[in-house]
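Only one protein chain is missing; all other protein chains are in place.
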Amino acid sequence: MAVLTSLDDLNAVKAKYIDDIELPADSGKTRIVVGLATCGDAAGARPVFEQIKNEIAAAGKQDEIELIATGCVGICQYEPVVEVHAADGSRTTYVRMNADKAKDMFARHILGGEIAKEYTIGPNSENSDVTSLEETSFYKAQKRIVLRNCGIIDPEKIEEYIARDGYKAIYKVLTEMKPEDVIQVMLDSGLRGRGGAGFPTGRKWLFASKSQGPKKYVCCNADEGDPGAFMDRAVLEGDPHALIEAMTIAAYAIGSDEGYIYVRAEYPVAIKRLQIAIEQAKSYGLLGQNILGTGFNFELNLRFGAGAFVCGEETALMTSIEGKRGEPHPRPPFPAVKGLFGVPTILNNVETYANVAQIILNGAEWFSSMGTKAKPGTPIMGSAGTKVFALGGKITNTGLVEVPMGTTINQVVNEIGGGVPNGKKFKAAQAGGPSGGCIPASLADIEIDYDTLKTIGAMMGSGGLIVMDEDNCMVDIARFFLDFTCDESCGQCAPCRIGTQRMLEILDKIISGNGEMEDLDKLEELATYISSASLCGLGQTAPNPVLSTIRHFRDEYVAHIVDKKCPAHVCKKLLQYTIDPEKCKGCTACARACPVGAISGSVKKPHVIDQSKCIKCGACMATCKFGAISKN
Amino acid sequence: MKKKPTTVAFNGTPEQEEKLKAVIGKYRGVKGAMMPILQEAQDIYGYLPVEVLKIIAEGTETPMEVIYGIVSFYSQFKLNYIGDTAISVCLGTACYVKGSQEVIDTVSEQLGIEPGATSADGKYSLDATRCIGACGLAPVMVINGTVYGKVKKSEVKGILAKYKD
Partner (left out) sequence: MDNAINTVKVKVNGREIEVPSNYTVLEAARAANVNIPTLCYLKDINQIGACRVCLTEVTGARGMVAACVYPVADGMEIKTNTEKVRAARKLNLELVLSNHDKHCLSCVRNTTCELQKLCNEYGVDEKKFVNSYTKEDNYPIDDSSVAIIRNNNKCILCRRCVAACKNLQDIGVIGTNDRGYDTHIGSQYEMKLADTGCVNCGQCIVHCPTGALYERDDTQKIFDAINDPKKHVAICCAPSVRATLGEAFGMAPGTDVEGKMVNAIRQIGFDRVYNMNLTADMTIVEEATELIQRIQNGGKLPMITSCSPGWIKYCEHYFPQFTENLSTCKSPQQMFGATYKTYWAQKNGIDPKDIFFVSVIPCTAKKFEVQRDDQNASGYPDVDVAITTRELARMIEKTGIDFVNLPDEKFDEPFAIGTGAGEIFGATGGVMEAALRTAAELILGGKFEKVDFEEVRGTEGIKHAMYKVGDLDVKVAVCSGTANAKKVLKAIEAGEDDSVFVEVMCCPGGCVNGGGQPYQPAVVRNNVDLKALRAAVLYKSDANNEYRKSHENPQLKLVYDEFFGSYGSEKAHHILHTSYVKRGLYQNVK
């Protein structure tokens, strides 16, 4: 690879590879794209890829067909996903593929010219007729900036990134802009930190650019530890160069020459692709010394997390890069003044960086035109651009969705997500994982906006959106998240270390039927105290799930405490399995299935469960063919 | 998360020690190198017993307790040798909501080991993991790198049967 030193060099690479992606009508080429991010791989995309590769070879079509392993397409539910891009511009999306289906599809579609409709996304989802992802309601309401290249390009090929105007922004920055211009664009764009807190990115850069230090660092938080969130992984696996380019821009803006990406060790594919991307960028002269021949230098290092959620907190992440226990520091001093290795540092997350090059290329106005506006006189500052959500839980279309800020939760859940499956009722959505709060269905018309979400005790968070239905117990959910933060507390400050544990114990008391009403007061008192007294963001937000479920689902807590009942029938100790004597045929199946011998009765006579022996495992209910056993 | 030091005798080879010393040498002078050193040491040995930390402590002139403090802080650093069949069940939110607790309970019951432990014969290890990012396939169980998605409690026995002997 030759070192690139001019816009012409970049354009030459673009010209050479653009046709591979855009397939001009006269090219007669076909591009088959297989989603091979972690989720695709897990679902069995590897054998599908191999099968298609073999088919192409067997058909001798290596010159006409390009087979690409790409990043996350965003529709986890339907993995493995294969997309066929034809020279006529059409796109066919095959879902839930396996090797046999791939072989069949290849014969019929690629060789036979006929779409194998029953494998396409339409018949396999609710949009029964469509054959392309682009036509689905899941896709249509989305606006892809962060995910623009995911599922499109080969992330292990820098040329494809360049072909999609990659590294043009850094060229523009280095040749046409002063550092302060870059910061001004970021300020004007209204981009706010996508890690969850929503701090204006431009301001962060501005502080760091003004700080004096013998050296400065640019860091990326790719330690996506929020359970249920995986959009950063999608970018790392699907478009790693977007991150590298953005960090280089940031380095130029604040006057730094070295950076670190702190990435979860649980993301081996992301790590591998980042390593490849860094090497490729270096060999093209787009990273390292004398970038694009401009004399600007930026070295990028990778550091891997080792399983500590708290390292998503900026000061903890930096202590971890320093090779220590990932314990947060008190702020101030803020990292922009005294960060990594004691010098000025900026830290942004992957999704934030993924917006940067696009903002430089398209302008601040383009970006700020999307999203919500500030509401003067209120704490609402406005949220520009898009937000990627990882939709999960009780929802039809699990996957990644990128929507403009200002979209409502209801739109995301019902229109894009396809609603709650199995005829169940949408109860609440949890945004922001263990640091966030729940949004009850009754308030789901709320706009997605950093400050608006806070008004109902929820938060944007990093983008996990877990949907819950009527079968989920909100006390149990609150307990689940608290158990998580309790386990992930660094153990340094007393409120978080001891306080969350005491809260957890109170919740345990409640879900086991021993709660008293004053426990609820104690919970609230502790929660309020922990959030105002903890050292870092983890502790300060740890009580959120409890506070917000008490706020919106107080009646469920009361039911557990006063009635000793779990309305959603989740909390085992509050359950009772009973046999309806009317329906019971006396077949004895349940008695045989019971692991503790709690069920008795004679053959062909109604059976009875001895509640004192019952361990509430539910084996009887699963065995009964007559629907005679119920839990309540 | 309390980590328990291993009770199994150390079986390190001179080749492993040589590799580790090379790693330590490679990172000499690199700022904040302790994490990568520990990660690579764990790649070499599979876990981080006292004998391995001694080499690192001496090679980096760092008090062993300081390193142990790091090792015991991060959940990925292992003090125990991982069994031949390493089973992990994701307890991330999506998986939990879809019933992964039942799955891990069932595995635990079937194998008679608690999450975080290796069976006495060194054959099975069971771990509860944080979100592995395969939420669309929830609940997810991973055995020796193979991902099992949408696992039902009733399927656990059948899946485990594949790993007998």
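Chains here go by letter, A and B, matching the order in which they are written, and residues are numbered from 1 within each.
The working rule: a residue touches a chain if its C-beta (ideal position, glycine included) is under 8 Å from a C-beta of that chain, and two chains touch if they have at least 3 such contacts.
Keep in mind that what you see is a predicted model, and the values were worked out from it rather than measured.
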| item | value |
| --- | --- |
| Neighbouring shown chains of the undisplayed chain, as defined at the top | A, B |
| Hidden partner chain, touching residue among A:P335, A:P495, A:G515 or A:G601 | A:P495 |
| Contact partner of the left-out chain, one of B:M35, B:I67, B:L91 or B:I113 | B:I67 |
| Subunit A residues that touch the omitted chain in the full complex | 212, 308, 325, 329-330, 332-333, 486-495, 497-502, 505, 508-509, 522, 525-526, 529, 531-535, 540 |
| Touch residues of subunit B, complete complex, unshown partner | 1-3, 5, 10, 50-51, 53-54, 57-58, 63-69, 72-73, 79 |
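The rule we apply is simple: only the chains that are shown with their structure count from here on.
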| item | value |
| --- | --- |
| Subunit A to subunit B touching residues, read off their complex | 38-39, 41-43, 75-77, 79, 224-230, 233, 265-267, 303-309, 320-327, 341, 390, 392-394, 398-399, 430, 433, 464, 466, 468, 472, 477, 480-481, 487, 490, 622 |
| Subunit B - residues contacting subunit A, complex | 1, 31-36, 38-39, 69-70, 73-77, 91-94, 96-98, 129-138, 140, 147, 149, 154 |
